[in-house]
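I have placed the structure first, in the form of structure tokens, so that the comments after it can refer back to it.
All protein chains but one are shown at their positions in the complex.
Chain nomenclature is as follows: A, B and C, assigned in order of appearance, with residue numbering initiated at 1 for each chain independently.
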Amino acid sequence: MALTREQLAQRVAQEFQDGYYVNLGIGIPTLAANYIPDDVQVMLQSENGLLGMGPFPLDEEVDADLINAGKQTVTMITGASLFSSAESFAMIRGGHVDLTVLGAFEVDCQGNIASYMIPGKLIKGMGGAMDLVAGADNIIVTMTHASKSGQSKLLAECTLPLTGKGCIDRVLTDLAFLDIADGKFILRERAPGVTVEEIIGLTDGELIVPDNVPEMVF
Amino acid sequence: MALTREQLAQRVAQEFQDGYYVNLGIGIPTLAANYIPDDVQVMLQSENGLLGMGPFPLDEEVDADLINAGKQTVTMITGASLFSSAESFAMIRGGHVDLTVLGAFEVDCQGNIASYMIPGKLIKGMGGAMDLVAGADNIIVTMTHASKSGQSKLLAECTLPLTGKGCIDRVLTDLAFLDIADGKFILRERAPGVTVEEIIGLTDGELIVPDNVPEMVF
Amino acid sequence: MSGFDKVVSSYEEAMAGLEDNMTIIAGGFGLCGIPENLIKEIKRRGTKGLTIASNNAGIDGAGLGLLLEDKQIKKMIASYVGENALFEAQMMSGELEVELTPQGTLAEKMRAGGAGIPAFYTATGYGTPVGEGKEEREFDGRPYILEKAIRGDFSIAKAWKADRFGNLMFRKTARNFNPMAVTAGKIAVVEVEEIVAVGQLDPDEIHLPGIYVNRLIKGTFEKIIEQRTVRSA
Partner (left out) sequence: MSGFDKVVSSYEEAMAGLEDNMTIIAGGFGLCGIPENLIKEIKRRGTKGLTIASNNAGIDGAGLGLLLEDKQIKKMIASYVGENALFEAQMMSGELEVELTPQGTLAEKMRAGGAGIPAFYTATGYGTPVGEGKEEREFDGRPYILEKAIRGDFSIAKAWKADRFGNLMFRKTARNFNPMAVTAGKIAVVEVEEIVAVGQLDPDEIHLPGIYVNRLIKGTFEKIIEQRTVRSA
């Protein structure tokens, strides 16, 4: 079975290590904050100028001056810090964030990512995504493995305009967890009940399948 | 008579306008702070990270954490602000300081300045001087017009390694106040009792002498 | 007060000198920390042909969105322009030019503009549409693109507290682009919630020194929330 949104978020959260500073993109990445293991503390970076983002506020705590990068009202955890956008992206571009998780339309086996623009459709902009993929050493892309019509989104070469070139080395899809290295996808884990054959069939870019591809454990 | 150090400082202070942010180099420029006109308020920038430098402290006020760019203990005026060296030079390089006053060994009629290094002698370094001359639009160089042996320091071309190229347009010496424009010195004022001929004789670079060269008024 | 008193008495005075076809650098992220009243004053003045650098372009009927109603903006330099139907319509019709700029690059371009750095290299945007036509260069084996500083005729920004000298403090994530925006305009106009006496701000806690500020005004703010999200107790 393909992973649910919640399972994707859970699997992302397994990558969190104690003491990690993490930037979570809008959507499934943000959900991962709900599954942080008990023995692990991570600090969430919000690129609009907050390190130590907390949960949504109680109704009476809502503060128009305290939002996240998705413009949602949030809170701060104890030990948080606030700073300008220039400082925030100095942090991101300088590689100080330990883990970045974000969504994509397509990735390819060269490590390219397309996530912000579909030609002919409305262009809303890249926000901080280009900075995040260029600045982080440790990125996980979360996405569906293929479109509803069965078209692979793990390509030999991205068809959409790129958000970043050669900067992605890990992809978590609803079917599999893959590394990208030397121009190839490498299958590391599969979703429970999903076969290696299914993944091969829905992966367009060159795919290395090790002898043992364990199922994800939740 | 050649100006004294105090007169040089006084003449510099006449250039202060109300509301000016000013950076004063070590030596005579610093002395100018003692002659700020009563109806004028200036704020002194110290490039080690202080805007709003006050006088030296009383003995009991001395604070090792509060020094100026010459490493002297200082105080802050009401309304001062503190910041990092990067921010300080953002301010300087970005042209936000209204007036910079600093000393020099030589200037020439191309607007070049040499102030930090005499080959063969000990090289101590340029500190912030290169940033100051490159960043400021409004600079006054204060210096003696000639060496004790009568060698001009206002040259056709600097002989010493440069601190900045083409960035000086006003020079105050112990004999004269001059502009620099279009590759020429222009004599604007002379020290009381100093003749135009004396100045001509001690100026090596091309010198324009207007019909009327008033004496400085103190 | 002294020559360092930056306080002006009206919004009209705050934006005096703004002319058609000028460039404005604006602070704010979404509708958070935007100079609401300075934007309304620009709308009141009817200034046209403006180029505005701001992370976002407001929403319909609020923030910079107000300036779209009378087609005052010629060009928008922003990282994200969604959630704005009027913007979309003017962009699609070609009336409004848009230069999409990555958020961190935009912040750094504003900082560079204020800091006398004419251009810098960044990996952000390399190999993407943002890098097209820009110089590429390797440093230590990694490719980067050259990005130029941005400066404006005016800056408009919003801070929390200021003293009359224009020393500024921002509050929470309403800081965002505001400090850099202030530094990058020839005439920097800042509106604040509170103006305190000089000496009331701790010099160590000032976020941006008054040297960057030309005009200061106290405003009242609506502070519209774009995405009010709450949890239950």
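Here is the rule we use: contacts are C-beta pairs under 8 Å (C-beta built on N, C-alpha and C of every residue); 3 or more make two chains touch, one makes a residue touch a chain.
Source: prediction; values computed, not measured.
Colleague: For the chain that does not appear here, which of the shown chains does it touch in the whole complex?
Modeller: Listed by label, the shown chains it touches are A, B, C.
Colleague: Can you say which of A:T4, A:N34 or A:S81 touches the chain missing from this structure?
Modeller: In the full complex, the listed residue that touches the missing chain is A:S81.
Colleague: Going by the contact rule already stated, which one of C:I59, C:M110, C:V130 or C:M169 would touch the omitted chain in the full complex?
Modeller: Residue touching the chain left out of view: C:M169.
Colleague: I need the residue numbers on chain A that touch the omitted chain, in ascending order.
Modeller: 17-21, 40-41, 43, 45, 51-52, 76, 78-83, 87, 89-97, 135
Colleague: On chain C, what residues meet the omitted chain?
Modeller: Residues in contact with the chain left out: 108, 112, 115-123, 139-140, 142, 144, 148, 169-172, 175, 203-205.
Colleague: Could I get the residues of chain B that touch the absent chain, sorted low to high?
Modeller: 46-50, 55-59, 61-68, 70-74, 76, 82-86, 88-89, 92-93, 112, 117, 122-131, 134-135, 161-166
Here is the rule we go by: only the chains that are shown with their structure count from here on.
Colleague: List every chain that touches both chain B and chain C.
Modeller: none
Colleague: Report the most central chain, judged by the distance from each chain's C-alpha mean to the global C-alpha mean.
Modeller: When every chain is reduced to its C-alpha mean, the one closest to the whole-protein mean is C.
Colleague: Give the label of the chain whose average Cα location is farthest from that of chain C.
Modeller: The chain lying farthest from chain C is B.
Colleague: Could you grab the centroid distance between chain B and chain C? Build each centroid from C-alpha atoms only and quote it in angstrom.
Modeller: Their C-alpha centroids are separated by 35 Å.
Colleague: Where the centres are mean C-alpha positions, what is the separation of chain A from chain B, in Å?
Modeller: 55
Colleague: Using the average of all C-alpha atoms in each chain as its centre, how far is it in Å between chain A and chain C?
Modeller: 29
Colleague: What are the residue numbers in chain A that touch two or more other chains?
Modeller: Residues of chain A never touch two or more of the other chains.
Colleague: For chain C, which residues are shared contacts with two or more other chains?
Modeller: Answer for chain C, listing residues that touch two or more other chains: 111.
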